[in-house]
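Down below is the structure, laid out as structure tokens.
Removed: one protein chain of the complex. Kept in place: all other protein chains.
Moving on, here comes chain A:
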Amino acid sequence: MSFTTMEQLKTIGRELAMGSQGVWGSSKEFLELVKTIGEAKSKAEEERIVLAEIESLKRRIQEPDVPRKKMKEYIMRLVYVEMLGHDASFGYIHAVKMTHDDNLLLKRSGYLAVTLFLNEDHDLIILIINTIQKDLKSDNYLVCCAALTAVCRLINEETIPAVLPQIVELLNHQKELVRKKAVMALHRFFQRSPSTVSHLFPAFQERLCDRDPSVMSAVLCALYDMILVNVKPFKHLVASLVSILKQAVEHRLPKSYDYHRTPAPFVQIKLLKILALLGTGDKAASENMFNVLGDILKRSDSTSNIGNAILYECVRTLTSIYTNPRLLQNAAEITAKFLKSDNHNLKYMGIDALGRLIKITPECAENHQLAVIDCLEDPDDTLKRKTLDLLYKMTKANNVEVIVERMVEYIRNISDNHYKTEISSRVIELAERYAPSNQWFIQTMNQVFEIAGDLVPQKVAHDLMRLIAEGAGEEDEDADSHLRSSAVQAYLQILKEPKLPSILLQVISWVLGEYGIADGSHSAEFIIGKLCDIVATRPGDDKLKGYVVSAITKICAFEKAAGQTVDLIPECVSFIEELYASHSTDLQQRIYEFHAVLKLDRDTIASILPMDASCEDIEVDKDLSFLNSFVESALANGSRPYLSDNERRGMGAMTTLASNNDAGTSSLLRFQPYEKPSIPEPAAALVTASHYSQDAIDQHDIYSSTITVSTSSRAPESSSNDGTRLKLEGVQKKWGRPTYTPEAQVPKNPINISDSVKVSSSAAGKEASSRNSSAPPYTERKQPSQEISAEKKKLAASLFGSKAGETKAKPAAKLQQNGTSKKAPAKPTSPPAPAPAPPPADLLDLSDSLPQIPSVDPVDQLADLISVDSSAATSTTSLVEQVLDAGKVATKGPSPQASLQKDSVSRQVGVTPSGGTNPDLFKDLFG
């Protein structure tokens, strides 16, 4: 209570003082405004007051002949209003006008308002440039400064040239204040567009030796940014920077730069940052620094905040330059001190520093286990998150379960989407890399889906489905079916929970459709009922419906193939009826397919939808021999023989309009036309649109991407070749997917119809192909992280005790280097682990409770790995093999052929071992 009265008294006192003083021109009205807003009881009341204020300002500001002083006050009030979150754009132009004023105070206020109101891309900026130019030439250094301050905020890339020469001139101004601001302005230009000031590097370096320390420190800010971009041109500065740092540390800068008795700490920190950049991987440069760094570590006082800031920065520098064991020892001591501190800020810094240190000396984490666990348990959210970061860096095979469990628990309790996404992607990454068993992996993924739901990328869902389909290993069918039936059980369990995210439901529908009745413990009716329940929970989700329809199709097909009749339950029937008239063509197609499939006889069904064949290869008849008779009859009827793309190109004659269209389409999709015709003999005929049959329409959906491109490049020729044909160039523009008409020319569609049905009914098919096509880049990305993880592994082993897990992880990791599979580690190499389900190891527990995996010489395992692969070939490597086989096109970029190939390959994954040729791949890696 007494506090409030004090406050009130103070308020009155201030107001009195202000009223009498009136120096800074705040009128009674403004004071009144601020006061009423301060006293406003609710947000609505505040809103009302501000709106009234805006109204009155709008009116008054437009009156003619507002005195300049009054105008300044209005503008200040606008600033205030805008700060409270309201739009004051009607007054911007007046602020701009005020910058033209001769009176410095008004000018300064104008600049202030303009910098607060506008950003550099605002239209009004152009009106200010002229004023700025004039002011930069002013004799009064304060006017110069005001203009320079505005320059930092308001000049964009295009307007830089207008002021650059003047600012460069100001670098040599007699006032240090102006020089400093000129440096800052140039720094800003560098951030905006580096090329405009690149010729000024020498000028910056000259200013580094300015006799005024404030100019020098401004140069440091700029240097830091420049070095961040390119270290090379600044290597020679190491010696002078070190000497500056030395001066600062030894207290030789003016007293006024002291901060809490620490000499020029901000300059020191900036210099340390720069030195860290310059010393990275450079032994000679680093050796120059060791002395002064040691000095800093000795001198800095760890009782004040700023002293700790310097120490922390020093640790950072030490961990990024060439290592010096003695100094690293000191750094470790400092980190320990941070971690042991009661101050949360220091703990936070300590965790961060530890994260950097373990990259270099993994064993130093050992001493801090307790401190780390403390931080993890801490109620402070920031600290917890930082610790999770650290754990993420320390994860390896033998502690992955504990760490992932922690992370999952954490994301369960937060609502911030940004961090949910980030941490769940980390969980997924860790799980993929170190998963001890497939069962565990599936469980973890389910948890992640449940918690983070639609924040998880689609790719992860497909990986999960593929894992379930591929199973643990190829030899062990029992384990596979066990895995699947346990997955089905788990999903049926999950379905009982309300409100599941769509992506998880998709996975569930797919798994139920594929394996729901596989082990015979559930009846088809039961599973179909469940699938209908899924749809009922999310009525508007078309994608999910597609998954469900495909799943129902599969179950019915399996049942029929097994010789049983399927009676659809009423809700299912009504669900299906509804879809016949669906707005989504995809759904309609699926449902008609479903209908068609059910009408077929038993053998046909069994061949088009065989049990557990989502990963089976589909034989592709590349020569399209089945079309030969059709082609012959077409030729006999007078059709022209097929010409290859190149031949036709030679005929030239492209209409400009059409070619423009083509350029647009093909550059968008980045496909090339077929490289070679797949039919070598000129047997294939051009087939006119009228011949075009229903079959092609069926296929169209699957191959739309390939066909779209191949045809769009042909459409013009076909029309110029044959005048009698319909001219359809314009049509494809109008109706979006330009597939139908020109598709007539693609009789070499390489998949027979029954196959195509199979593909489209397996919902994952399409996406699988797109996932596959991204495989090669994945390889490259994975490899560097592999190098680090070797170190991490060592660290975590020492931190968490077990040495045993290490050996197991290695061969798995090696395999991963192939980049062939995202979740390959531990799977194909080690014998299929039938879920050892180790008891959850305690973080602190050293090796006792951890699963004892027989330690094997990693080299032996490596040898095993190679021999295994050359003979039996993991499916995944064969995948890459095939893609490579498909020709160089496959590696260069998407092409229709390659994507077809990949499409079929992707379905083959995991089942057909096609060994023999694999050793080549490994030769690259190991030889």
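Here is the rule we use: a contact is a pair of C-beta atoms (placed from the backbone, for glycine too) under 8 Å apart; a residue touches a chain by one contact, two chains touch by 3 or more; residues count from 1.
Throughout what follows, contacts and distances are computed from a predicted model.
Undergrad: Can you pick, from "Septin", "Protein MAK16 homolog", "AP complex subunit sigma" or "Acetolactate synthase small subunit", the UniProt protein name of the chain not displayed?
TA: The missing chain's protein name, per its UniProt entry, is "AP complex subunit sigma".
Undergrad: Decide which residue listed in A:Tyr348, A:Phe441, A:Tyr547 or A:Phe575 touches the omitted chain of the complex.
TA: A:Tyr348
Undergrad: Check each of A:Thr159, A:Asn308 or A:Gln506 against the chain that is not shown and name the one that touches it.
TA: With A:Thr159, A:Asn308 or A:Gln506 as choices, the missing chain is touched by A:Asn308.
Undergrad: Out of A:Tyr257, A:Tyr322 or A:Phe526, which residue would touch the omitted chain in the full complex?
TA: A:Tyr257
Undergrad: Please identify, in ascending order, the residues of chain A that touch the omitted chain?
TA: 10-11, 14, 18, 23-24, 26, 31, 34, 38, 76, 79-80, 82-85, 87, 102-105, 108-109, 112, 116, 119-121, 139-142, 145, 149, 152-153, 177, 180-181, 184, 187-188, 191, 213-214, 217-218, 221, 225, 254, 256-257, 259, 264-267, 269, 273, 305-306, 308-309, 312-313, 316, 343-345, 347-349, 379-380, 382-383, 385, 418-419
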